[in-house]
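One structure, pasted below without further comment.
Of the protein chains in this complex, one is absent; all others appear in place.
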Amino acid sequence: MRRYFTRKFLIYLLTFFFAVSIDWAIPRFMPGDPVQSMLSRAALHPESATAMYDYYSNSFGLDVPIWRQYLNFWGSLLQGDLGTSVWLYPQPVSSVIANAIPYTLALMLPAILLSWWAGNSFGAFAARRKWLDNTALPFAYILNSMPYMWLGILLAWLLGSVLDIFPLSGGYGYGLQPEWSLEFIGSLLKHWFLPFASLFLVGFGGWAIGMRNLIIYELESDYSHYLTALGAPQRLIRRYAFRNAMLPQVTGLALQIGVIVAGALVTEIVFSYPGLGNLILQAINNEDYFLLQGAFLFIIIGVLIANFVIDMVYVLVDPRTRTGMRGATS
Amino acid sequence: MLRLDHVSKSFGLGAFGSRSFLAVDDVSLRVAPGEVVSLIGESGSGKSTIGKMILRLLPVSSGSITFQGEDVSTHTGKALKAYYRRVQGVFQDPFSSYNPIFTVDHALDLVRREYLGDLSGQEWRRRLTSVLETVSINAGEVLGKYPHQLSGGQLQRLLIARALMLDLRFLVADEIISMLDASTRIDVLNLLGDLKTRGLGILFITHDLSLGNYISDRTVILRHGAVVEMGATGLVFGNPCHPYTRALLSAVPQLHARWGAAPEQQAPPVPGGSAPGRQAPGTPGATTTAVPPAGLVATVERSRTAPGRRAALVEIEDDHFVAPTGNG
Partner (left out) sequence: MSVQVKDLKVYYRTLRGDVRALDGASFTIADGEIMGLAGESGCGKSTLGRSLIAIDGRMRYVGGSVSLDGAALPLDDQAAMARHRFTAVSLVPQYAMSAMNPTRKIGKLVTDLLRSRGIAPDTVLGEFRRRLELVGLSTDVLARYPIELSGGMKQRVVMVISTLLDPSLLVADEITSALDVSTQKAVAEAVVEFRDRGFVASTIVITHDLSILVQMADSIMIMYAGKPVERASTDAVVSSSRHPYTRLLLSSLPEVGVRYEEHRLSGIAGRPPSLLNPPPGCRFRDRCPLAFAKCAEEPPFVEVAPGHSAACWKA
């Protein structure tokens, strides 16, 4: 067991290393020059522009050879220094990201976990109940096949523009300052609802369909037939089927997390929600290497942690993996 | 014709192959033209692995397989194709050997496209008719049908026919009749007998001792990947010397005798053997006396991680070899 955890941990460490390296490389191989574009916005004289260019190149650490930049990057990363944002110069990237992260987490965590829980419960309930299976499942298929942002746009149009119940963009009302007041929190929730709903609904449909199919598979398995042959009531058989069908759904969650996160980022953009997704869009538009790197870094860490947790959970819930680790196969 | 010399096969297990599992352990045997050799063993004895290695579906870990003097494992490209013209295999489940969405003709056409492209349509049909006759199949009843419309016996015959379309010299028949019904399986078995008289070498892989006994000239008994006894079928079955062979034979259900009804014959002492034991030495809890009340013999799982060359088989009479019992 311990060996298994150590091995998993090493694998995750290796993945982290490669992902971060790629994260470093991508913005650097993008076309364009961030300092140049920053200066061009300032509309300076050509002479002073050269001096400014040198100054900024030096302060961003872009005037050394590329391999040096890579080493410097790891060096400062390990000290928790993610560099300075080009877009919001001279704010450090870490503080820009720290402001955005709560929004992203508040959106993603409930959306992922609730849709997973609700989708699985509903799917399990609908399986083998003809009426529900025939009416509700088609909707689940439609939901599941929608891209997040498209559903987002639909919801924004219906609940935002047409019915005018929810605001269309931003994290809170324009006239407000972040503070612990009832008004602010209310506004926060109102703005949060639409992006959350679009993430939740798409996820819900997918998990419900998956669960329904898995339950049917489990109900057709040998152990279910054996229980029937021994006169066990449907209740027990369905309980077993649900437990066993949850296992692939846990793995499914691990596999899906990257996709869900990507979808959530795009959804943030649709609603101009002030989270990481929005930040990434701004960083790309402004060729802000450091911010882009920093934002991706947090996504990488988030996805890796989520996967690691699911790996551990899986070991705890499925006795078969534990047996495999002990090396005692049948 | 076909020789296996000290063939072993190990499979890596665990992450990065940290442990290995010896599926076939230093097996040497040969099959002559016009001879059926049956390879008998229980599940996990490595019998199918041997068949797959002969058919090049698995690489050999050590040792060599030679067919008509050529080392089989080195064949590539043209040489491999030429090898498959002469050596073919038929497997247990006839239904999974066919693609269910095509008619059975498709399986025959594959052979034609791969190997017999230069045959004229007329020549192909002539050969097909004669081959189908050999396997006692009525062409009209079978051709153009889908696999599910035919019986398992017909499908297995057709697979044999397909192999016969080539320049077949050697057939690996891996449990080919174990999924067939009693009333049809014997005919497929007889077909193997007919092919043998036409000079084909056949390796008949089975777990069923009575089938091996019926059809084969020579018998190889495998246990845990190693040969425990081999030789002329009459000798192996008539005078089984290894305790494992005897245990197997005594467990075979017979139509006209009940278990335990036949008097236990006293076996001649096994050369180099220690006290005969039913189970492998070194097995936890393996004692000959502790037999559960219901006579349930626990399935013995023996650790097979230790490699190493086995002690040679001992020839106790002409064409009858037995493994020393100390070796399991």
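A and B are the chain letters, set down in written order, and residue numbers restart from 1 in every chain.
Convention: a contact is a pair of C-beta atoms (placed from the backbone, for glycine too) under 8 Å apart; a residue touches a chain by one contact, two chains touch by 3 or more.
Bear in mind the structure is a predicted one, so any value in this text is a computation, not a measurement.
Summary of contacts with the chain left out: across A:52, A:227, A:250 or A:284, the touching residue is A:227.
Of B:132, B:189 or B:235, it is B:189 that touches the chain left out of the display. Here one chain is not drawn; of B:67, B:83, B:98 or B:237, the residue touching it is B:237. Taking the whole complex into account, chain A touches the unshown chain at residues 221-223, 225-233, 235-236, 240, 243-244, 247, 317-320, 323, 328-330.
Where chain B meets the omitted chain, the residues involved are 42-43, 151, 181-187, 189-190, 193, 207, 209-211, 213-215, 233-234, 237, 247-249, 251-256, 258-259, 292-299, 301.
Throughout what follows, only the chains that are shown with their structure count from here on.
The distance from the centre of chain A to the centre of chain B, with each centre set as the mean of the Cα atoms, comes to 54 Å.
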